[in-house]
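Here the complex is missing a single protein chain, while all its other protein chains stay put.
Right, chain A next:
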Amino acid sequence: MNKLSSYSIRDIHKAYRDKTLNPRCLIDQCLDRANKTKELNAFITLTPQVAHEQSLRCQERLQSSKKLNLLEGISVCLKDNFCTENIRTTCASNMLKNFTPTYNATIYSKLMMAGACLVGKTNLDEFAMGSGTVDSIYGPSRNPWCYNDNWRIAGGSSGGSAVAVSSGSSVVAIGSDTGGSTRNPAALCGIVGLKPTYGLVSRYGLIPLVNSMDVPGVFAKNVDDAAITLNCIAGPDDLDSTTIKSAFKPISIKEDFDISNLNIGIPKEYHCKDMSIEVIECWQFVTDLLEKLCKVSCVSLPHTSVSIAVYSILNQCEVASNMSRYDGLEYGLRAKTNYSTEELYATTRSQGFNNVVRSRIFGGNYFLLRQNYEKYFLKAQKLRRLISDDFENVFNGDNKVDLLLTPTTLSDAPLYSDFTAKNNRDQCALQDYCTQPANMAGIPAISIPVKLSKNKLPLSLQLMGPALSEELLLNVAKKIEALVNFPVLEFNQYLNKN
């Protein structure tokens, strides 16, 4: 049992072929784990019936066909901002608490087609606005590492998905990543978090935060599993006009991948003052390891420090716009008032959204006013271009590098009590510092766990590459994964506590 939760997708498939395991059994164990770890609050909705039906169909296919898709019989969970037909999709908000979509997000359709089994919908910050998975109407998700009464946050906003994978309730999970929402909780929970190139994976059915930056993300226990999942979900989609039109070439992870000709860049601006010494040491540790295998150079991304402010403006503008559909008329919460249409809107929206959402709507509408548009929105867009150009320059200019190596977060997982002492906005500014520029530029990035801090908590690093460099990115991540030999979370840690 304990061993199973460390199995990779290929291990599981070998067990399926050897008949030492079957999909139904795997799903049962995942659901069992989810039920035993309820306290971690990874899930908003468990979907045992769906998972069982899907796993039975997998079993039939296992018996009848020889060549199986690698996701066949693999448990998966979705962040609760991906629409799933006949399964409620709440965005962890009162506004959508009663919302059951009549359609499937493209990503879920693809996973189902590949034979994956949905165990549940996972917790998030309301409408994905946050970096801790603490602002959910269903309460915060808890980090399974060093779990005790003084527990740590899971990171966010896709914290539920990260917890589900790290605690063994699901083999892989899907999150969304707008400013780091996949990589940040992956880093804090000690698993792999992949943010693909913008447009590589369809957003159809993902309830948006910032349309121009949102990307579905992948959580997995290892780089191989992340690559397998990406191969399933990537590719053009007629239903999302922003997907990259050319056909997707599946990524292959090579055991003997040669990195000796690579040049890895270390951007000096990522050394920020709030970064913990342990994180810096961890970064140095991997840099030293890599220097023995390939070239490592110091590079500059001069606009990094403005990224957070720019992100804050663009985020709020799109939020103000995207949220204007929640008026209580067609779906979702409708306040009990009939004085006037305006009154109905106002009451519905004030009951439906938390303070974080409401303040972002407020800010965004201010930035978009006729007299402010040029001063804020347009300027922010210009700066976004400069940030994006920074990456363009280090990847293509003189002394170009192939990939960039940075920390993912500024520290290990904060205590819930410490984290909530600061407000949502300040926390986002802090937590997203290293992850958010990749969203500005639309480039792929991956967070990989490296070692444990003195608190016995995961410390992770991030690799970023040019647009559509996923193959290189994942192969190098795999190399680092092999070098650092990050420990698996001992589930007993959690059980012993209880």
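One rule holds in what follows: a residue touches a chain if its C-beta (ideal position, glycine included) is under 8 Å from a C-beta of that chain, and two chains touch if they have at least 3 such contacts; residues count from 1.
We adopt the following convention: contacts and distances are computed from a predicted model.
Undergrad: What is the missing chain called in its UniProt entry, if the choices are "Eukaryotic translation initiation factor 3 subunit K", "Glutamyl-tRNA(Gln) amidotransferase subunit B, mitochondrial", "Tetratricopeptide repeat domain 8" or "Signal peptidase complex catalytic subunit SEC11"?
TA: "Glutamyl-tRNA(Gln) amidotransferase subunit B, mitochondrial"
Undergrad: Which is it among A:M113, A:L369 or A:A421 that touches the chain not included here?
TA: A:L369
Undergrad: Which residue, A:N86, A:S252 or A:S324, contacts the hidden chain when the whole complex is considered?
TA: If we include the chain that is not displayed, A:S324 is the one touching it.
Undergrad: Pick from A:L96, A:C189 or A:L489: which residue touches the chain that isn't shown?
TA: Final answer for the missing-chain contact: A:L96.
Undergrad: Who touches the missing chain here, A:F43, A:W283, A:Y311 or A:F377?
TA: Only one listed residue reaches the unshown chain, and that is A:F377.
Undergrad: For a quick check of understanding: of A:K245, A:K273, A:K292 or A:K336, which residue touches the chain that isn't displayed?
TA: If we include the chain that is not displayed, A:K245 is the one touching it.
Undergrad: Which parts of chain A face the unshown chain closely enough to count as touching?
TA: On the side of chain A, residues 82-83, 89, 91, 96, 99, 101-103, 105, 203-208, 210-212, 238-242, 245, 317-318, 320-321, 323-325, 327, 329-331, 338, 341-342, 345, 365, 368-370, 373, 377 touch the unshown chain.
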